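Inspection log for the structure reproduced underneath, given as structure tokens.
With one protein chain withheld, the remaining protein chains of the complex are depicted in position.
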Amino acid sequence: MRDHPIPILRVGKTLLVTIQIELRDTVADAFQEDILSEIERMGAPGLVIDISGLDTVDSYVARVLVDTGQMARLMGTEAVLVGMRPEVAATLVRMGFQTRGLRTALNVDEGLALLGELLGRG
Amino acid sequence: MRDHPIPILRVGKTLLVTIQIELRDTVADAFQEDILSEIERMGAPGLVIDISGLDTVDSYVARVLVDTGQMARLMGTEAVLVGMRPEVAATLVRMGFQTRGLRTALNVDEGLALLGELLGRG
Amino acid sequence: MSRSVSQHALPIRAEDDVVLVRRKVRELADRLGFSSFAAAAITTATSELARNAWVHGGGGDAIVEEVERLGQRGIRVTFTDEGPGIADLSRAMEGGFSTVRSLGLGLSGSRRLVDEMELDTAPGQGTRVVIVKWKRL
Partner (left out) sequence: MSRSVSQHALPIRAEDDVVLVRRKVRELADRLGFSSFAAAAITTATSELARNAWVHGGGGDAIVEEVERLGQRGIRVTFTDEGPGIADLSRAMEGGFSTVRSLGLGLSGSRRLVDEMELDTAPGQGTRVVIVKWKRL
């Protein structure tokens, strides 16, 4: 795994990624690639991305997050974005951001529960 | 069956197609047509297309795969694409490819399990 | 007219500078007591426009100001670059148009997040964008 400081944890068969740092261009690609490689390595059917630590999500970061979810889906993994703050949700929608089928949950626990249901182990 | 080297296997009532060769234009149509004919002949309610052997999927091949799934669906057969590699998923999404309701699973086993659930034999 | 109370000039010469400009704006919003929503709005618009100056303009400068008008406090941020400028401005402002792998929401989205936005650009003449967000009373 490369040298970017975004930890990828394992909760049961689900991957849990907590983003706390700024996702700059140079980090974003490595971030996506590490998540996808880890999905393959573990055969993880579920992915939770926690952004409760982010107080700003611009269109670039939003794009990276949505793309990551779509990449995971192409591989056959359900992705859930959790913990988006009120001001971040308001800002993104005001900017005209379209969610395009992104799954969301209030927090990590709810996200894991949602995945449990989706993957038929609720 | 025509002379293209893409084997179509049967797993229970499901068709399993494993793509290992390059899907060139001339092969792609025959590939689609053989799958659809086989679905009809067998009355197969499910189709799994395994692309774990492909290290490159360009927009042309992606289109052939998605189209094949849509053709199967029009006939009443659920199609699942399985085994897409991390680098293939990343490349397709970065190119701007839209997944448009394509069903996916991590591997053949998960694909068969998903079909089992979808078709009420889970 | 609005009066400038304080002023910080920051370069945008590397991708990390985008982050520094955004932080400066966030600090100022917090210090002025902006709501979390208003702070996110001006910080996000700053992020979009600083990134544009970097990605499209090849780098430039940002000036982050605390401003005052009729007793109301606000934040003004000015972005300038000497890049290629924007040829088809109305199209760029429409939203959903992008010349790079991106959503094309930077310009149109930023305008929706701030109270005032001014754009000066011409092909070959670089780009200058000024945004203002006032603190709600």
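In order of appearance the chains are A, B and C, and numbering begins at 1 in each one.
In this text, contacts are C-beta pairs under 8 Å (C-beta built on N, C-alpha and C of every residue); 3 or more make two chains touch, one makes a residue touch a chain.
This structure is a prediction, so every number in the text was calculated from the model and none was measured.
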Inset, instruction - Could you tell which one of B:69, B:86 or B:111 touches the chain left off the display? - result: B:86
Inset, instruction - Against the chain that's been left off, what residues of chain B make contact? List them. - result: 22, 24-26, 55-60, 62-63, 85-88, 90-91, 94-97
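Keep in mind that, in the parts below, only the chains that are shown with their structure count from here on.
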Legend entry - Arrangement of touching chains [line / ring / star / complete / other]: line
Legend entry - Per-chain Cα centre nearest the global Cα centre, belonging to chain: A
Inset, instruction - Nearest 5 degrees is plenty: how much rotation brings the CA atoms of chain A onto those of chain B? - result: 80
Inset, instruction - Would you mind pulling out the distance in Å between where the CA atoms of chain A average out and where those of chain B do? - result: 26
Legend entry - Separation of mean Cα positions, chain C and chain B [Å, integer]: 47
